[in-house]
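Below: one structure in structure tokens.
Shown here: the complex without one of its protein chains, the others still in place.
Letters A and B name the chains as they come in the text, with residue numbers starting at 1 for each one.
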Amino acid sequence: MSGKLEEIFSDEKNVEKFKQFIEKLDNLNYILDRLELFLGSGMIDELLGMLFSLMALERAFMKEEMIEELSELSARLTFLISPKCMSELREAFDSKESLGLIGLMRKMRDPDVQRGLAIVMDILKVIGKCNKECQSRRE
Amino acid sequence: MKVLVIGGGDGGTIFANRLARRAPRDVEIEVIDKSDVHYYQPGFLFVAIGESSRERISKSRSKIYSRGVKFTRAEVEKVDLDDRKVRLKGGELRSYDYLVISTGSVMNYDDIPGFMGNVDHFWTLEDAEKLHRKVKEFKGGKVVVGIGGLTYKCPVAPLEIAFLLDDYFRAKGMREKVDMKFISPLERPYGPRLLNRVIVEEMKRRNIEPITFFTVDRVDGESRKVISMEGDSLDYDLLVLSPPHRGADLIFNSGIGDDEGWIPVDKHYLNVKGYDDAFAIGDATNLPVPKTGVIAHFEASTVADNIYYEINGLERRSLFDGQSFCIIEMGRELASAQVSNYYYTEAPGLIPTRVLHLAKLAMNTMYWTCILGGYI
Partner (left out) sequence: MEKPSVTVDARGLTCPGPLTNLIKAYRKANVGDIIEVLATDPGFKPDLEAWARRTENEIISVSEEGGVIRALIRVKKK
């Protein structure tokens, strides 16, 4: 046996590689410790499968055009993460107000509400319009 | 500006719809195909084992194109890339500013004497339906599945039918009456080495015997034997092999393909070699990539984006990287996958999991709207 080891270690390159391996042993042990926790549960295979799916998703669908579109949309939704808007949103959820027809008329005189209503209506229009094309494909 | 697409399969349709979404109104996009029915080809495998049907995987081509795409049912006889003209059957000529050839691949039964009439397969819907009838009536015996023609679309399909037939017979409680063998011309059942390890393990688990170094030479229907170039022969009661494929007749008529009918194109930009305004995508090319729908999809996206950039005075900047994903259905809600692109040296060996099966299911459902529509 020692003869075989001698043969391996007589090559300087192998000695170097082995030294590097020893240096990494602590890290490798840490990784193995963690992975060991999953052995027998079948989870490693599942997790690898999920990682693969994520990778496939990124490769297949994260095209420049899609990122551009998503970013453009996000750029217009920044109001959602402004602290002022967030606190007003909270107030809206906390409010105990209810609107009947008269109350509705009153609220609709507010220019901000009018602007919001216009946006929501336009969103409805997009949904209605695009849904027509989507439906015809699905028939 | 006229963009002409020959072939309304996955590649041609995704290309046309994707370009139509962003192209200006004065760009005319026309898709020409001799059939007005579009099939979801991955469904053929499931028709063969009775889990899907013709109605569920076909749709009229009048419904799958976006506004801005004109579909013409016609047969193209010849293309003249120098003159930028395409000749239809009947003599009508069409000229173009951009041409996309997505004529796919056709069966080349002559390549294996005895194939037609003796070998079952599921590469066309009719043959898939025929195979299903045979499978349903099968009472037991020798089932030989595997690689027949060496060039064929969807490289993993022979594996899938093997695993799914195993599952089918098990579900019917007749698996012990079936002797299953998988034939391959290589010294292992499947090509990519790491993936092959997974395949071999699964075949062993399911009692499917791999027969290696078996290159199908001919089939003797009378004595029910399939004979190899290496000099061996196997008896069969049911023989399911991939048929040999070649390029469409039009490619041969126009003299633009190699001896099997595949068109040489630039590996990144997909233009026909020597031409700036003619492209080929999908099965029709001679690129060193598997012939699959996923490849046609990504190639179509690349060409659609590049034409869009060029129309708008920009440089072509989308590059095709050879990316391919082939989910390998194995039954029991499990699937593995074959993944490759130009830069991999080895395809990974993916252990069969439910996640991959679910991913395929999601893709099935999104196919008609998101994928064919050219949205993703």
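Here, a contact is a pair of C-beta atoms (placed from the backbone, for glycine too) under 8 Å apart; a residue touches a chain by one contact, two chains touch by 3 or more.
This one's a predicted model, so the numbers in the text were calculated from it and none came from an experiment.
Within the full complex, the chain left out of the display is in contact with B. Across B:7, B:158 or B:192, the residue that sits in touch with the chain not pictured is B:192. Only one residue in the set B:93, B:116 or B:229 touches the chain that does not appear here, and it is B:229. In the complete assembly, the contact with the undisplayed chain comes from B:213, out of B:213, B:252, B:269 or B:309. As for the chain not pictured, it touches chain B at residues 150-151, 185-187, 191-193, 213, 215, 217, 229-230, 267, 288, 340, 342, 344-347.
In this section, only the chains that are shown with their structure count from here on.
Distance between chain A and chain B, defined via averaged C-alpha coordinates, is recorded as 32 Å.
The part of chain A that touches chain B in the complex is made up of residues 45-46, 48-50, 52-53, 56, 59-61, 63-66, 133-134, 136-139.
The touching residues of chain B, when paired with chain A in their complex, are 59, 63-64, 66-67, 294, 298, 301, 305, 318, 323, 325, 337, 339, 348, 350-356, 359, 368-369, 372-373, 376.
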